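With one protein chain held back, the other chains of the complex are shown just where they sit.
Up next is chain A:
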Amino acid sequence: MSLPASVLVVGASAGGLSTTEALRRKGFDGRITLLGGERHLPYDRPPLSKQVLSGAWEPDRAQLRPEPVLQALDAEFVLGDPAAGLDAASRTVRTASGRLLEADAIVIATGVRARTLPGQGELAGVHTVRTLDDAVALRAELAASRRLVVVGDGVLGAEVAATGRGLGLDVTLAGPQSVPMESQFGPWAGGLLGEFHAEHGVGLRLGTGVSGLVAESGRVSGVRLETGQELPADVVVVAIGGVPATDWLAGSGLTCENGVVCDDRCRAADGIWAVGDVARWHHRGLDAPLRLENRTNATQQGLAVASNILGADAPYSPVPYFWTDQYDAKVMVHGVVPAGAEAEVVDGDVASRRFVALFRSHGVARGVLGWNMPKQTRLHRREVADVLTPATV
């Protein structure tokens, strides 16, 4: 395929911005348009459940780049006008306001939206945390509340619980797993995390699903568990995962199944690519389709897609990586912690909560988890990388 003269990036956040920056860095001098559904300039999401929610940062500190740096990209930002449809054959995007934007290459970087509980939309006092506006609204409400119930025992739920405790709220964390973040950390490290939360005074109601919200005159008053127990609350945060933002692609002809389905180059169709949380591409090293919802993937995949738009024709086979900050702990995983993997502590000491653990399945290193030892954790990354990134092209 000949090199494109114009690129349209749909979704103006971490993934979309990274793609744009990489295109320019690699010398692309054609037209770039970034279309964003939100009215904000690109901002970063990880601080939303941490520094922005706690109030340590003013919201504008989460902006990804200072304005002069964005201007130097010489890209057109069309903000506050979500894409409403795509014609894949002519590579034309129609926006909610009726704009028609056409380009030689289209990058889909629309991320995920927060999954909600039935009836949540009609109730005051129930929040999700996906956007800057969400975080600012929740922060204001936490300041006026005493009892917070967090529904969801994944990374976001655990972070919101920690931040809530930091603000002095009475916090209960509810979810179906036996320990928090079990699917990302495995039962052993998830267990350590559960103990850590309990020590910080979080009430853990794990191992049981949530059956619904309880309300009084239009405002949430609690959460009902599947066991029938009711957890009273002044404010509820629902952190039960994300749904890929692909509604706007209905009828486009692209395959959307738990994300935009792509080949190992992150290509969804001729001249159409996907990046970040929304992309489900074929990972060569794992020989399986993969969709990652983490910050590092968004930027690295943006870089890979920019290269492929410019003709690199290379597969994208990263070592997955994410981190989380809860209380004074920074916990990170390079690779994955597969179910049933065996943990070996290879550095530091678990009791002092500073350690690195290597996870092996059938004797093969698959993931490295570090607790308050970021540098040492990275130094073990290679053992995982050798397995995940075979030198195949």
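The rule is simple: a residue touches a chain if its C-beta (ideal position, glycine included) is under 8 Å from a C-beta of that chain, and two chains touch if they have at least 3 such contacts; residues count from 1.
Simple rule for what comes next: contacts and distances are computed from a predicted model.
Per the UniProt record, the chain missing from the shown structure is "Ferredoxin", taken from the list "Ferredoxin", "Amino acid/amide ABC transporter ATP-binding protein 2, HAAT family", "PadR family transcriptional regulator" or "Phosphate transport system permease protein PstA". Note that of A:P46, A:G166 or A:P187, the residue touching the chain absent from this view is A:P46. Residue in contact with the omitted chain (choice from A:S54, A:T255 or A:N372): A:N372. For chain A, the list of residues touching the undisplayed chain reads 14, 18, 21-22, 25, 44, 46, 64-66, 69, 295-296, 299-300, 303, 321, 323, 325, 330, 332, 372-378.
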